[in-house]
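For this view, one protein chain was removed and the others were kept in their places.
Per-chain residue numbering starts at 1, and chain names A and B are given in the order in which the chains are listed.
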Amino acid sequence: MLKAIGAGSLDELFADIPAELRLDRPLDLPDGRPETEVFDHLAALASRNAHADSELCFLGAGMYDHYVPAIVDAITQRSEFLTPYTPYQPEVSQGTLQAMFEFQTAMSELTGLPVANASLYEGPSSVASAAYLAIGATGRRRLVASRGLHPHARETLRTYARGFGAEVVEVGLAGGLTDAAELAAAVDGATAAVFVQNPNFLGAVEDLERLAAAAKEAGALTVAAVDPITLGILRPPGDCGVDIAVGEGQPLGGRLDFGGPSFGFFCAAEEHLRRMPGRIAGEAADADGRRGFVLALQTREQHIRREKATHNICTAQALNALGGIVYLAWLGKRGIVELGELLARRTAYARERLAAIEGVELLHDAPVVREFALRLDAPVAEVLERCAADGIAAGYPLARDYPEHPDGLLVAITERRSREDIDRLAESLRAAVSEAVGVAA
Amino acid sequence: MAEESYPDDLLYHPEHDWARIEGEEATFGITWYAQDALGEVVFYEPPEVGTRVSKDRPYSEVESVKAVSEVYAPLSGEIVAVNEKLAEAPETINEDPYGEGWLVRVKLADPSEAEALMDAEAYRRMLSE
Partner (left out) sequence: MTRPPATAEIPAPQQRERVVTIFERSAPGRRAGTVPACDVPERPLAELIPARLLRERPPELPEVSEPEIVRHYNRLSRRNFDLDTGPYPLGSCTMKHNPRLNERVAALPGHARLHPAQDPKRAQGALELMWRLERALCEICGLPFASLQPSAGSHGELAGLLLTRAYHDDRGERRTKVLIPDTAHGTNPATVTMAGYETVKVATNERGGIELGDLRAKATGEVAALMLTNPNTLGLFDENIAEITRIVRDAGGVLYYDGANLNAIMGRSRPGDMGFDIVHVNLHKSFSQPHGGGGPGAGPICVSERIEPYLPVPRVVRSEAGNGAGPSFAFDYERPKSIGRLRGFAGNFGVFVRAYAYIASLGGDGLAEASETAVLNANYLLARLRAGRAGRYLPPAFDRRCMHEFVLTGAPAKRELGVRTLDIAKRLLDYGFHPPTIYFPLLVDEALMFEPTETETREGLDALADAIEAILAEAEEDPEILRSAPYTTPVRRLDEAAANRRPVLRQGAGGG
């Protein structure tokens, strides 16, 4: 090959690199190893993680231990979906493009908003992406965010806002819900958008319609971060006057994967179509009249619009979104409703049982669907240690994200947590709290 | 699509825009060369009536599938009319760039600015270079 190139050696091919920039030693990395050793090394690392198959998991905070049906893996592991590139040559990418179209349809259905894209990275950064759209659309620079928005979303919003030059103002919670009066007072003629989450981070079901109305009155957009698994039973944001619905897609057939990869979804009212971020698949006809799909409205995107693009995103989370539409097809029209009902009922049961424990009370009693917040009369960290020793991850401590709730604990329910599991949690929590209190006393 | 042409009764701007002057008003559009370079136009959103445009500055954009092109004002003035038809049929810009594919009509601020524009022959010369 070198002969064909006309080079005497491999080094010659790198001749353009000036001598002083040539690395004159091997990379200081461990040597390469055969597959069997690499596997053992990775398996050893994995074995040092306490995961949801090795203990009972009541952790939530944005990602949930839902059951991932086997067909999701079977389909997403197929070479034809796993290994191709972004569909820039649509004639050989109809599988990916049609799956995107179906995914967009499903997310549009769930949120009640007509336009959906084919994915963003994940939940919190999708919230920030909605902010970028809002400041472009309104020309305003103030963002009002409820304290019920996921702490990671609020932080991400602030980080991005420092870049595109917006101010982030926070509105507090009252009784676990966004303080509607405080929100109405905070929204003004300089506000580009209001950000709320439903159910909110403390698990409470918000009145989106009322909050959106307050925003609209001031000419601001409403962005709702929603949990997709609850959209089988909760009123879709589009029906509540919400302009943009975004969120974390992990509950829809995604692995826990220590936080990623998952996908973010982004759905909006028709008027925002041309400001939408990310890829969008659209229907098209080929030269012989056959039905097909293409990447639509690419002039919004970075590869064409460059500095005026609606967003800088290129690679998104297409494979995870495919997992999402497969999951939603598997769950189906009836399944998503039944799942929502089951979650609501089990969560109600769990909340009742745990609140009945001595030294445990509800942090708020707003309606909940799949997650709720408790206050413990014992050091939360210690209680969690004791439950962990029982093989249970009892919940997410709130202290760091909500210093006003130093003894708060967030407990999440999925369809994998049976009544027995909940009873086991109750028993373990009861023992843990009383022991921790006993020790402290 | 239209055949290549550069009508003699128009004036031309180096950014491939034309102006048809009628008294104190002028109609603007993009030339055959511009629409050919863009390809099939899929979207055009006109600016609002009343907007002021400045000579040599962009005042809107024309989009094809794979490109976006800024449209430059050959002359300064205030927009008095926009071509509403283009919202439904943006491809008119390709089919008839000098007629039905007109973009905006402007009340001129300074008709003497026309002296800086090229005639059809000068524009054709510029294209061939």
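Quick notes on this one:
We take it that a contact is a pair of C-beta atoms (placed from the backbone, for glycine too) under 8 Å apart; a residue touches a chain by one contact, two chains touch by 3 or more.
These numbers were taken from a predicted model, which means no experiment stands behind them.
Interface note: of A:A316, A:I392 or A:L425, the residue touching the hidden chain in the full complex is A:A316. Set against the missing chain, the residues A:I325, A:I357 or A:V383 yield one that touches it, A:I325.
Residue-wise, the contact with the chain that is not shown comes from A:S108, picked out of A:S108, A:S146 or A:Q197. Subunit B residues in contact with the hidden partner, per the touch definition given at the top, are 39-40, 42-43, 63-66, 90-91.
One rule holds for everything that comes next: only the chains that are shown with their structure count from here on.
Subunit A meets subunit B in the complex at residues 298-299, 304-305, 308. Interface residues of subunit B, counted against subunit A in their complex, comprise 43, 63-68.
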